[in-house]
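A single protein chain has been omitted from the complex, and every remaining protein chain is retained in its original position.
Naming follows writing order (A, B and C), and every chain is counted from residue 1.
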Amino acid sequence: MLGYLGPAGTFTHQALLTFADDSNAVGYPTVLHALDAVRSGEVEAALVPIENSVEGGVTATLDTLAAGHPLIIRREALLPVRFNLAGRPGTTLADVKRVLSHPHAIAQVREWLAANLPAAAITEGGSTAAAAKEVSDPTSKYDAAVCAAVAQDMYGLAPIVAGIADNPSAVTRFVLISKPTAPPPPTGTDKTTLVAYMRADRPGALLEILEQFSGRGINLCRIESRPTKTGLGNYCFSIDLEGHIREPRVAEAMQGLHRICQDVIFLGSYARADKVAPTVGTGFTEADFSAAKQWYQGLMNPDD
Amino acid sequence: MLGYLGPAGTFTHQALLTFADDSNAVGYPTVLHALDAVRSGEVEAALVPIENSVEGGVTATLDTLAAGHPLIIRREALLPVRFNLAGRPGTTLADVKRVLSHPHAIAQVREWLAANLPAAAITEGGSTAAAAKEVSDPTSKYDAAVCAAVAQDMYGLAPIVAGIADNPSAVTRFVLISKPTAPPPPTGTDKTTLVAYMRADRPGALLEILEQFSGRGINLCRIESRPTKTGLGNYCFSIDLEGHIREPRVAEAMQGLHRICQDVIFLGSYARADKVAPTVGTGFTEADFSAAKQWYQGLMNPDD
Amino acid sequence: MLGYLGPAGTFTHQALLTFADDSNAVGYPTVLHALDAVRSGEVEAALVPIENSVEGGVTATLDTLAAGHPLIIRREALLPVRFNLAGRPGTTLADVKRVLSHPHAIAQVREWLAANLPAAAITEGGSTAAAAKEVSDPTSKYDAAVCAAVAQDMYGLAPIVAGIADNPSAVTRFVLISKPTAPPPPTGTDKTTLVAYMRADRPGALLEILEQFSGRGINLCRIESRPTKTGLGNYCFSIDLEGHIREPRVAEAMQGLHRICQDVIFLGSYARADKVAPTVGTGFTEADFSAAKQWYQGLMNPDD
Partner (left out) sequence: MLGYLGPAGTFTHQALLTFADDSNAVGYPTVLHALDAVRSGEVEAALVPIENSVEGGVTATLDTLAAGHPLIIRREALLPVRFNLAGRPGTTLADVKRVLSHPHAIAQVREWLAANLPAAAITEGGSTAAAAKEVSDPTSKYDAAVCAAVAQDMYGLAPIVAGIADNPSAVTRFVLISKPTAPPPPTGTDKTTLVAYMRADRPGALLEILEQFSGRGINLCRIESRPTKTGLGNYCFSIDLEGHIREPRVAEAMQGLHRICQDVIFLGSYARADKVAPTVGTGFTEADFSAAKQWYQGLMNPDD
């Protein structure tokens, strides 16, 4: 059974449908609830958003993955972000005085709202689907919700204006999380996710972390600093890199990181949703690593 | 006249009182509103939160500063984060079924709520002060707000439990923003804030940015990646560094950054609230820069 | 008046003729003598070899430039290395039992001698020209000299075999040295020579030196370690870089070096003999430096 950040009608729900049936899927009210359900064994895996091209990392997901019982990313999914302004059938733009939505959604339609509904009161609620549900109540004080089409349809709303995102190319990335298992075999187009805790708040610590990757020709897809919650200026870094932990350049970098960091949390190697292959420079291919190892071993036994 | 992230009773309001009278101060409903008021000249400067030791950067502030008409940080203020669970007088912990607060506040008392009010429904609202106001209404469906003591008092609530933050040492940092002006003179314990946009999404771009600082002995206090909103994996970096733009090591690093970056947004040099002096290593003091310059100029005119 | 590493007939003499008349030129027996003559004012400038593509740096030149009263390189000259086996007229290869030459010359014809005169006794003398002179004496115990054609002709010898260098593309580089003067204006294809003394024998000191250049897009043409004569493992580095000290990227790197090194000896900026123009990457042109400086100055006075 799968879990997801619910309720039914969220973008996460939509993303789940791109690779699985939802007949047995359970929507959880928060990322923390969804991941606790994985940790407790209530569901086998759960889908949660991790990153949005406009709003950045989803901090609840990043922080929950970085602490507590180990979890692992099994796959990722990408979904274009499309928001509608939805109301009870018959509502027109001129009728809209009060809008309800989730803070992240509001952030992504901020300019549209300022230009088209400058006088409306905007209220932040728990999810875009919950906002659609609230608006569907004829006694609600809210006239419209900013939500996904699926939530609008689910709660019998009609689009007042469709496609109101400020950035029409916005994309959200979701990850399917389970308890740790052996990583799936490399596909050639993989990502590895990890969290690195610096050993000390010293100058150059981030530089040393980055050199573990650059020195082995590994590109990063994402790097985000997160406070370690121990004081201003103390960070850990949440990182996605190109490559699979079974590839030797990644294996060596991970071990290098383990040696110089206070802690490294491995969050999985998995196939990229966009199937973009990494550019592996001269000196960093599996063949290069294999040749170097063979050369090294020959030095130990020159008579063979 | 000053603005701040309101309404009256927020932590930002409390922070404002640490260095200014609030008799003429205006509370704005969002960071964007507060900073727009600065840009339009409605207020001379506005105080907004920029960073919390538990929740990380305040993305609305970071993103608003990084785009649009230039703004500058004039000073900073630090405030310990103290949350109370507050209700209408007479309310006991056992009475609390529904709690209202701002998402950031909820995030910081998450563990306390899970342990002490496991069955309560938690609702996210627009601000902790608004939550206190809502709860003060005897007809409200909410029994308690998670808010600052100042908001609790302002709306006639009583503390049900005081000091419920999961991390009692949590601190929030606020910055006072104005239109660009000449930076104040160095005090010896200054910070400089900037945003660096990488020229290309290439491996090593962040490394090159960091080397501009490490190569001149400059420590960073904060580095946060923010999406540039042009696609997953495209970042800019919001950075606080130790030192003042008038110090030569910072001047040279800023110019180096300008040369290698697509864009650099300077957001001010200002006195640190904690008055911590930087450790400037051998080779990086003003005297070292001055001696090097004099030596260089002597090479041009060896006969002098 | 000019000096050179003599006597007449040396490669240095030949190199001198490529850019000056030798009617007033004085040959000195050693590099040290030639450079002392510059220091004392006996000659205005002196030409000495600094580097050979096969044998490496000329340590007497490198060490004399790096210590004592300051000197400066005014120009450079390149000369292909061509050695003849020369003897008294009538001498054939079969007659040659004893060969005389300078150790550097012998090193560069080592393989030819081993293949063609395996039984001959090879003796090292003070210069190739002195060897030619000695062989020209009919009572000499030496049958042949390894020397330049100019020395062979000067002393009435005949070529036994011409062009015997093991590496026919070998080149020697010579530098014209004077007392310090203002560097000539940049030509667009310049080199700068310096010696950097590390502040301490600590790991990473050479790395920091190199980063002063790489961080500003400056290529090195030559880097040689030389002992500082204070113990095994203590080095200074003799460096030629692409660019002129008046170019801003070089000016900044020189000052950076001055700050992190115990000492930096500037040995001149001068036109390259091969007229190869440097590749200056994005961010490192004079225009880039100038734009960065103007931007920086604007930050100080935003109202202008």
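Keep in mind that, in the parts below, contacts are C-beta pairs under 8 Å (C-beta built on N, C-alpha and C of every residue); 3 or more make two chains touch, one makes a residue touch a chain.
For clarity, every value in this text was computed on a predicted model and none was experimentally measured.
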Displayed partners of the chain not shown (whole complex): A, C
Candidate in contact with the missing chain, chosen from C:179, C:199 or C:222: C:222
Positions on subunit C contacted by the hidden chain, ascending: 32, 51-56, 59-60, 78, 103, 107, 110, 123-126, 167, 169-171, 173, 203-204, 206-207, 210-211, 213-214, 217-227, 229-235
Residue numbers in subunit A that touch the chain omitted from display: 70, 72, 180-183, 199, 211-212, 215-216, 245-246, 251-252, 254-256, 258-260, 264, 266, 282-284, 288-289, 291-293, 295-296, 299-303
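The rule is simple: only the chains that are shown with their structure count from here on.
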Interface residue identity across copies subunit B, subunit C - same or different by half: same
Euclidean distance of C-alpha centroids - subunit A vs subunit B, Å: 24
Length of the line joining the C-alpha centres of subunit A and subunit C, rounded to whole Å: 59
Residue numbers of subunit B (touch at least two other chains): 211
